[in-house]
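Only a single protein chain was left out; the remaining protein chains are all shown in position.
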Amino acid sequence: MENLLDQSSLFLQQLVNGITLGGVYALIAVGYTMVYGVIQLINFAHGEIYMLGAFLAYTMVTVLGIPFFAAFILTILVCACFGIILDFVAYRPLRNAPRLAALITAIGMSIFLQNLAMMIWGSQIKSYPRDMFPAIFLKPALSIGEVSMTWIQVFILSITVVCMIILHLIIHKTKIGTAMRAISQDKTTSALMGIGVNRVISFTFAIGSAMGGMAGVLVGLYYNAIFPTMGYIAGIKAFAAAVLGGIGSVPGAMLGGGVLGIAEVMGAGYISSEYRDGISYAVMIAVILFKPSGLIGRQIGEKV
Amino acid sequence: MRWQLYKKDPRFVFLSLIFLAVLLPWLPLGASTNYVLRIMTTAVLYMILALGLNIVPGFTGLLDLGYVGFYGIGAYTSGLLSIHYDLSLWVILPLAALNGALWGTILGAPTLRLTGDYFAIVTFGFSELVVLVLRNELWLTRGPMGLPGISPPSIFGHPLASDWEFFYLILLLLMIVLLVVTRLQNSRLGRAWFAIREDEIAAQCCGVNLIRYKVTAFAISASIGAMGGAFYAKWFKFIHPDMFKFWESILILCLIVFGGMGSIAGTMLGALILIPLSEVLRAVLPQGLFNARYLIYGLVLVLMMRWRPEGLVPFKRAQAKKAKLAQERLEI
Partner (left out) sequence: MNTILKIIKLSKSFGGLSALREITLEAKQGQIVGIIGPNGAGKTTLFNCLTSLYYSTGGQIEFQERPIVPEVAETKRRLIKSCAMLFFVLGLIWVPLFWSSIVPHTFFKVEVVLLGIFILSIRFFLVRGLMRFQIWAWGLIFVFLISDLWFSIWWLTHLLSLGPMIGTGIPLYYFTVPWGIIAGPFSIYLISQLVLRKVRQLYGFRLGPDAICRLGVARTFQNIRLFFNLSVLDNVKIGFHVQMRSGVLGILLKTRSQRDEEGLTEKEAFKCLRFVGLDGRAFDLAGALAYGEQRRLEIARALASNPQLLLLDEPAAGMNAQESSELIRLILKIREKGITVLIIEHDMKVMMNLADNIYVLDYGVLIADGTADEIRTNPRVIEAYLGGGTAHAAT
């Protein structure tokens, strides 16, 4: 009987951890899915923006001495700008090029940025200094029996939820959100209707990158470890989440992120911790093979 | 008259290049000859790998990001076979190639019906899984401890030791791979692949079964990669899972993008230029920065796609030249 209780509290604790991780993945996944929705490109460099967010916050706090929350806001803004620059420099010139070319450019940018970060910050794992954020973060916020949730987790979850709500409002209630949805259906017609396609795409990148950068800081906070290659690992997992939910669909990305986060934590706990990353890859491959439209997404056909 | 024709024939050009390469070890470069030889061996090895990868994006137009997975599979097949069973290289090479083809088929059969983006991601996932398996399955691969002590290949009982012996060996392998690739290119199979690359729908309506030909291309590409890996294990005599990271795939992709996807000459040229260049970088940059040489490769990819996506030797021009040659040969 006791064993069962232990088992279930372990399970619930894992669930809590999983949902937290899932929230982070959802934040990153949303960036992928929005960009794919408007320009049908998998932005490989998105993971790098996430990584940059983590490092920027780190630099701001340690080198520039900016207090944490200010650094957090600044990082988000810088990442948004960075997303716009990325689109402008790398993807916009290739707007009408074949898909393969754009894909290769995305990969090239991703590799370039990873190594740039390595050159700037070195490849060792860094962690945020202890005194950087309020000590209360480490304390558990609520506990039910053996299951507890720290304030960090609450912070992450609440930010995630707030962001999702804001995003939903933007997409469905504002003019630019409608423009985004229009472009994802038909770019040419949208342009003909007077929508400034490039502007809207830049905006999409800005939002996606802002959220990605945010996720980076949150992860750095949560796991207390940042390194230049964290981007591409998390990037692939977030992409898996986006595909799981249905690429091109924002609620799908949120759902996929949650599911993947839970699956990863459960898998790491119950199956094997060495293959922790492998679980995401396996999920991704499985989803792509068996249900490429994901849980919520839609199919796109080609006109002959 | 025939001499004029020969001069323009790419085969002749390459034969003469190879003739020059064969002379290379005997050039009086003094003590650094071995160093140059090692660089050239690496360059030729990458030429082989690039030729293998070229088949998938170059001939069929699909992006394969998981090539390093097959490279690693070949290397570990070769390493394990020589450590446990002490087989000769000439047995290991075909076995590694077969293993590569097997995994290529297993990976390819379910995934090749996906669109390009998804396929790229799935291949990437595959190569990451391969590295994870290599790292964690200690009972098979000794994981992070690596696989030391692989015996060098031996010909008629004489184990290869010096750099020029390995150089000639890799040149021989290059010849074999070149033969295979050019034969395939100028055949029904090659034409079917080009058709898939140019226009899948039209190819289907001309009777080309997409899945079958894509899987064949993928399997052949995988087997060449595995062969390269097999050689690598026997040459380096030590392999470790970290040698087969995703970035190697990017490097090889960079070679073919730079040289020209789809053209054999371009691919080889790309390898010939970029690999020694990275050695130059190693000499010039301080140690810490050298690991960031992938930065340059990433940049090369981005810049090439922006300004010269066809690469150094564009596919179109290669085809036009081939047609012209065929015409001249007919007229003679």
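Which chain is which? They are A and B, in the order written, and residues in each are numbered from 1.
We adopt the following convention: contacts are C-beta pairs under 8 Å (C-beta built on N, C-alpha and C of every residue); 3 or more make two chains touch, one makes a residue touch a chain.
This is a predicted model, so every value here is computed, not measured.
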| item | value |
| --- | --- |
| Chain not shown: contacting residue from B:Phe194, B:Trp235 or B:Phe258 | B:Phe194 |
| Positions on chain B contacted by the hidden chain, ascending | 110, 113, 136, 180, 183-184, 187-189, 191-192, 194-195, 198-199, 201-212, 216, 220, 315-316, 319-320, 322-324, 326-327 |
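Here is the rule we use: only the chains that are shown with their structure count from here on.
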| item | value |
| --- | --- |
| Residue numbers on chain B that touch chain A, as the complex places them | 57, 61, 63, 65, 110-111, 114, 116-118, 120-122, 124-126, 128-129, 132, 135-136, 201, 246-247, 250, 253-254, 257, 288-289, 291-295, 297-302, 305-306, 309 |
| Touching residues (chain side chain A, partner chain B) in the complex | 41-42, 90, 93-94, 97, 99-105, 107-116, 118-119, 122-123, 232, 236, 239, 243, 274-275, 277-278, 281-282, 284-285, 288-289, 292, 302, 304 |
